[in-house]
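The complex appears here without one of its protein chains, the remainder shown in place.
Moving on to subunit A:
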Amino acid sequence: MTPLWRYGRPALVLLLAGLAVGVPLWLVAVTSAKPQAEAINPNLDLPRHWQPSANYADAVSQGEMLHGFLNSLLVVVPSVVLVLILGAGAAWVFARRKSKLVSAAYALCISGLLLPPAVITIVMELRQLGMANTRPGMIAVYTGMYLSTSIFFMTGFIRAIPLELEEAARMDGAKPARIFWRIVLPLLRPVIATATIMVMLYAWSDVFYAFFVLGGGDRATLPLNLYQVASAQLYLNNWHLVFAYVVVMSLPMVAVFLVGQRKIVSGITSGAVK
């Protein structure tokens, strides 16, 4: 390796990180601490007058943040759990059984990776089922949408697990349900971490489907609230509040990533690239 590249590479990384990630994050951080008058034209200057606590308190009270946070949790957590459990069960069957019917069912179930969800007719169907504007409706839509992702990752992963591990338990008399819970699910841990973060990421930040399914009412999730805060005439140019909201909304995802970082990376490695 040439000496130029040896020192040039870290320097380039620092420069890119500073420009591409540092500048936008800096803008968010400083603007969220500015009074409205300074934040109207967003720039990279430090606040002349610091008032982060007032802004964050405003974002929480005026932006219905606690309510939105609870609504997001009530929708995202059940969706993630369902996607993981139902997805693992299906992936197990798809990975282990071999027949034309199984391949067809597998292909159909992962078609959601490519096909776009038909969001308008989802609304129609939910209305007929009496699930429009409800949390169960939203959970069902997210679960249906993201099952493909988890089935795809998990099926690939299970195929790489030696069948002997299951057979050993079977010799000891374990039934399929027990084998699934005691052998297959624990082995799936890395790919479960990946699927969790992917689904959480999508569902936590989704505003498009939430808009159609939940609407703006008192079941609105965090991103839906952010959208309303940012697009309401009242808040026009209220960058200080918008960015305070952005910070609070992003922190849970950053925390989840930092906790599960290593498993997430290894799960992506084994699931996506074969």
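In this text, contacts are C-beta pairs under 8 Å (C-beta built on N, C-alpha and C of every residue); 3 or more make two chains touch, one makes a residue touch a chain; residues count from 1.
The rule is simple: contacts and distances are computed from a predicted model.
Its UniProt record calls the unshown chain "ABC transporter permease", which is the correct pick from "Lipid-transfer protein", "CRISPR-associated exonuclease Cas4", "Pyruvate ferredoxin oxidoreductase" or "ABC transporter permease".
Contact with the undisplayed chain is limited, among A:Val60, A:Leu74 or A:Ala105, to A:Ala105. Although one chain is not displayed, its contacts with subunit A can still be listed: residues 9-10, 12-13, 16-17, 20-21, 23-25, 27-28, 31, 40-44, 82, 86-87, 89-90, 92-94, 96-99, 105, 108-109, 112-125, 140-141, 143-145, 147-148, 151, 164, 166-168, 170-171, 176, 180, 201, 204-205, 207-208, 211-212, 223, 226-227, 230, 239, 242-243, 246, 249-250, 253-254, 257-258, 261, 265, 268-269, 272-274.
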